[in-house]
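To start, the structure itself, in structure tokens.
Selected chains from the complex are presented in situ; the others are not included.
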């Protein structure tokens, strides 16, 4: 069984956002898969996906704090500055975290750890809605 | 052919550890796959998986040194500190390296480069045993 679908995430402000529920609600057919894989690609170069702690808002705020100091705006080495101060740091942050997640499916849902959730990492000040391509393959029934 | 199995890695101290043999020994059925894929997900948010140099212990020690200075404990920007000084840096390190590996299989084993090995990156002082979900799909026979 194959399923491929575009999923549009509503706009978020710059920062790290838990989107596990929003993503899974867009993919009700996952419930039919006994063993398989879910792949998510974000079709942008200034936002990324990650898997991290799903409970504390402080963790997500600290992610933003670390990335902002590690990949600073206004650094002397940036030359690609025409699209705004937040643009080039956003490309680097997005590449560090990566544009995709590959998740095992078992009994109709991602086999995540207890504390794992899907983050949308929005690296632009005003990134707008973000498009994902969700691709699923696996065995149905049981 | 699909195979999905939990693999439990024995506890390691904080640092970068070569676990290629431990992982593959837990998955003897890979030998039946002529062409396919092995996906590994670590079900934790303070440890990660990576593919890097499989020979020198110095390389793994230098990884720890770099990550410790790049994502320092005790930095002024951390607010999520209740679970210990090593906790929030562990989440960031884990996200930078990523929670999963996707490896091509050919003739019954991962088609890695000569110098590539699987690292368990343990970012907590005492992380305990770590759980992986190994998922394999592909064609058997030849």
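Order of writing sets the labels: A and B. Residues in every chain begin at 1.
FYI, a residue touches a chain if its C-beta (ideal position, glycine included) is under 8 Å from a C-beta of that chain, and two chains touch if they have at least 3 such contacts.
As the structure is a computational prediction, the values presented were derived from the model and not from experiment.
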| item | value |
| --- | --- |
| Where 2 copies are displayed, count of copies in the complete assembly | 3 |
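As a convention for this text, only the chains that are shown with their structure count from here on.
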| item | value |
| --- | --- |
| Whole-Å gap between the CA centroids of chain A and chain B | 20 |
| Chain A partner contacts - residues on chain B that touch it in the complex | 2, 4, 39, 41-45, 70-71, 75, 77-80, 88, 91-92, 94-96, 98-100, 102, 131, 133, 135, 137 |
| Chain A residues touching chain B - in the complex, by the definition given at the top | 35-37, 50-53, 56, 58-59, 61-63, 65-66, 69-70, 96-98, 101-104, 106, 111-116, 119, 137-139 |
